[in-house]
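What follows is an incomplete set of chains from the complex, kept in their original frame.
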Amino acid sequence: MATIGFIGLGNMGGPMAINLLKAGHEVNAFDLSQAALDTVAAEGGHAAASAVEAATGADFIVSMLPAGVHVEGLYQTGAAPLFDVISKDALIIDSSTIDAATAQRVSAAANERGLSFIDAPVSGGVGGAVAGTLAFMVGATEAQFAKAKPILDCMGKNIFHAGQSGAGQIAKACNNMLLSILMAGTSEALNMGMKNGLDPAVLSEIMKQSSGNNWALQVYNPVPDVMAGVPSSNGYQGGFQVDLMFKDLGLAMELSQQSNSPVPMGSAARSLFSLHKSKGNGGLDFSSVIKLYQDS
Amino acid sequence: MATIGFIGLGNMGGPMAINLLKAGHEVNAFDLSQAALDTVAAEGGHAAASAVEAATGADFIVSMLPAGVHVEGLYQTGAAPLFDVISKDALIIDSSTIDAATAQRVSAAANERGLSFIDAPVSGGVGGAVAGTLAFMVGATEAQFAKAKPILDCMGKNIFHAGQSGAGQIAKACNNMLLSILMAGTSEALNMGMKNGLDPAVLSEIMKQSSGNNWALQVYNPVPDVMAGVPSSNGYQGGFQVDLMFKDLGLAMELSQQSNSPVPMGSAARSLFSLHKSKGNGGLDFSSVIKLYQDS
């Protein structure tokens, strides 16, 4: 069993750390929130007094932070950079969803110091974090990936090796941009059908069995009461918030800008989520974008 | 076995008529092209000298025409309208892809004359027409649908009852608009990944197993050589032409305009197919839209 330093115990990070504990690993956890620390300690984790304490001596360091600036600060440019204390034998797994350029820059800086840093953002939401069924998209060498996999297996179900450093962030940005397109597109197709008298359940079934088939129709229908147990049937509570989708679309736009990859559909989707968010819906599940389309 | 008048023996209509013959029905076929007529006659069909001859005395009339104006002309407003000769016991099945408003208008005109007209556009392409695996989206009453189903079963695999008159055309417009969104969105996500160094096969697999999953990733990948047997791996030959997708998106825009259904994503997709078509690509399969994104 490994000793794992875990930094960032939020809605996602907390359950991930607990799944590592359940798998028998030793977890030295740190978060700025004492409540978050207490939750993990109650499951057998060690509540470290600082990120430096959590990382010192660990075999693996897992981080789950809000943005690239936090990741870069934590490891490299902050007041107490972890790169100063992390063992050369350790593997750093950053599971934050951040811009690919920062991930690549921090990984390169790690390499220069003889350290090993990989990007491994997740998808699957809080539910997947709790259940240990997250998908991980990993940017790493073959050797790094092989070393990370047993640890990631404790927290997720599908562990994808997307490519070299940064590839995990790139894959996630591409996937989530496509997801935003699927959800907005499905919403507007269903809304147009409904405005013309079709039953959304019937139309959903037809498109699911036809060439309109996609993830939203399969497991996340945006029309209330077409499907049980999804956010649309629960007042668009829970799930994946509009605010988070908007953040991810910002990362996709950055990636598009840096690589001059045209993204007209992703840009159109981002505009819709932006309009929807500006009307006070940032805290709802992202499938609520269908409300933007509906008559009022 | 029924006597079926079949009008319109093009790339789709021809194989559909032949499948009716194979199922044992008597088919009185008509088309302006003698070659098309000959092909059906060679399979046992009767080559009628006119649409009127084909329709007279038939139990079912099936039509497969390019646009609403042809359907309205054939049945109602032309020089020799079929409504004048069709039996009151017959069922008219229009499988053309046309605007919903025309379908509803012609159906209402049929009703006024004691006739029975349903819309039943198809999806599945020439391959599906030949194999008899088309999907039919049917706008009809319950009784009309029940009567049509055994006939449609001879030509297709999935026979959907979308709703009342016009609902078949509405469902198809919604589905094909969504399809255009999926294809353009998938193309741009894959292109952005590739421009940032990812392997398209790897990224396709990741997104297919994640929330980006959709029909294009499952059976119609737009990147050459990721998938065997699809148009992208065959120079974008065959399949569903850009010209036809552009036509279907025009029908979706009409439906959107008449019902004021906002379709920002469908409109964005239509713009991309329009740009792609204007560069001389109208005859390629619609998955070739990925070429619009790529560097040259």
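Note that the chains are named A and B in the order they appear, and that numbering of residues resets to 1 at the start of each chain.
Heads up, the rule we're going with is that a contact is a pair of C-beta atoms (placed from the backbone, for glycine too) under 8 Å apart; a residue touches a chain by one contact, two chains touch by 3 or more.
These numbers come from a predicted model, not from an experiment.
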- Item | Homomeric assembly size (copies in this file), of which only 2 appear in place | 4
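By our rule, only the chains that are shown with their structure count from here on.
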- So what angle, to the nearest 5 degrees, turns subunit A so that its CA atoms land on those of subunit B? 180
- Task: List the centre-to-centre spacing of subunit A and subunit B in whole Å, with centres computed as mean CA coordinates.
- Result: 39
- Listed in rising order, subunit A residues that touch subunit B in their complex are 100, 123, 135, 137, 158, 160-164, 166-167, 170-171, 173-179, 181-182, 184-186, 188-193, 195-199, 202-203, 205-207, 209-215, 218, 220, 252, 255-256, 259-266, 268-269, 271-272, 293
